[in-house]
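With one protein chain withheld, the remaining protein chains of the complex are depicted in position.
Chain nomenclature is as follows: A and B, assigned in order of appearance, with residue numbering initiated at 1 for each chain independently.
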Amino acid sequence: MTIDLQSVRKEFVARDGARTPAVEDVSLTLGEGEFVVIVGPSGCGKTTVLNMIAGLERPTAGAILADGRPVTGPGVDRGVMFQDYALFPWRTVAENVAFPLRFGPAGAGLSGAAIGDRVDATLTLVGLAAARDKYPHQLSGGMRQRVALARLLSYEPKVLLMDEPLAALDAQTRTILQDELLRIWGQDGPAASRRTVLFITHAIDEAVFLADRVVVMSSHPGRVREIVPVDLPRPRNDATRADPDFQRIAQHIWSLIKNEAYRAATS
Amino acid sequence: MAAFALIWWAASVLTDNPLLLPSPQAVSAAFAGLALDGELFTQSALSVVRLLAALLIAFAIAAPLGLAMGMSKRFEEFVDPVVELLRPISGIAWIPLGLFIFGVGQSLPIFIMAYTATFPVLIGTVSGVKSVDRKLVRAAETMGLSQSAIVARVVVPSILPALLVSLRLGVASAWTAVIAAELVGAPNGLGYAISWYREMLVTPKMIAFIAMVGVCGYFCDLALRLLAARLTPWAPGAEARR
Partner (left out) sequence: MNARLLRMATLPVALIALWEALGRALGGPRTPLPSKVAGEAALLIMSGDLPAALAQSLGRVFSGFAIAAAIAIPLGIAMGRLRAVERNLDPVIESFRPVAAIAMLPLAILWLGAGSGAAVMLVAYAAFFPILIHAVAGAKGVDANLARAAATMGVSGATLARSVIMPAAMPQIAVGLRIGLAVAWTAIVAAELAVGAKAGGGASGGVGQMMFAYYAYSIELNRIIVCMIAVGLVSLALDRLMRFALARAMPWIET
């Protein structure tokens, strides 16, 4: 699936009627099977962009098209992984993963057994088969993140929208999950088998490691500052992180957002 | 605990008036006697059954109302003023008017208890619905759930722990109210028995029934805690409660 943002603008209206522009004139195309990462300082509207693609928020002006058709609301073709995972605390790991299949349209026509099989397969894919009957509160942050990923994959949306999914994790878990995310996305296989991904982060190294293209945003209001192509070869691995090109691209992105980041940190 | 019994016993010896303060032995004997001839249980059962009936009524009124108030700001604006006008008037203050409407019998204590328990359950439900994690609702939306499925599969399970806590609060205050209601306007039940034995000046039996109020109150709360552990095994502290 391709996603097209055409001059998208989003204003928030405060209770007293004051209008604050959150996103201004964002145009962006996500190609079929492309892994696009948005980086930017906090307040740059990156989550708003993702929510608008998901259909959770409406743009004030401009158009968002999914495979050429306007986005009017949430849909199972565009799956979201939320920043703090949004796992249902009253459902076990397996029940969370089964949730969209059992209660949403994606599982229509699937028998209970078929759902069970799909859940098992997805849990195995993310390495959680042993934790299937635990509740979210019994899991570590990294495991919760895997559950959220499994729940997202289980109903096979065509586009994966991921809002800072690794932000709450420690550095080592993060590195491991970045590798796994690329494996699950299918970086070892043919490009045609990959799904379209929009991934949000504030960590530049994470962005460069994962992305085909990095969209650098600036804040107040959120605009696209520059779109940086990442032509590092796939599959990427630990060697990629040591590649001088990797460092060069990361330096370039840092130079783009440095000033704003300093301002944000000291205000 | 032993020290407490000792103080009680010493005080009863010093007072030397079994009408005012019977000894622990006398009260235990009265308790055992009432338990053996079943009176203790018939009176308790009456009060507890009334409590259950009242809870059912309170729950049937408050849970759907609270759900609607929590989900619709507009509906809340209509209903909330009436709730806030009635809430400060304790169930107990309804007893005289209730006596006139219902007379002495089953209905008065049930009415008073249902009234008392409705408010905690209602307020717990409303605040539970309002504090449902918006992210969970949004997540369900991205999975394509219908509005009714979101209420059934996301909102209701989300508020269940808060609802059960508020039910416990409701039981605690309803239990106090029922004793008052039975003391004044019921032909039987624990409150009635207490006041009956006071008038008969059979203090040991009276104290035995007072103790039974505590025993029943304790076990009702325990039952609700077990129910909560059973229904909401994911809630924090659920394992400790089992």
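For the reader, a short list of remarks on this structure follows.
Assume a contact is a pair of C-beta atoms (placed from the backbone, for glycine too) under 8 Å apart; a residue touches a chain by one contact, two chains touch by 3 or more.
The model shown is predicted, which means the values in this text are computed figures rather than measured ones.
Here is the thing to keep in mind: the chain we left out touches B in the whole complex. Which of B:K130, B:R198 or B:R225 touches the hidden chain is settled by the complete complex: it is B:R198. Contact with the undisplayed chain is limited, among B:A29, B:A45, B:I61 or B:V79, to B:V79. Summarising the interface, chain B meets the missing chain with residues 1, 3-4, 19-21, 74, 77-82, 85-90, 92-97, 99-100, 175-180, 183-184, 190-191, 194-195, 198-199, 203, 206-207, 209-211, 213-218, 221.
Criterion: only the chains that are shown with their structure count from here on.
If you average the CA atoms of chain A and of chain B, the two centres end up 48 Å from each other. Interface residues of chain A facing chain B in the complex, by the touch rule stated above, are 54-56, 73-76, 78-80, 82, 84, 86, 88-91, 99-100, 103-106, 135-137, 155. Chain B makes touch with chain A in their complex at residues 133, 135-136, 138-145, 149, 153-154, 157-158, 160, 232-236.
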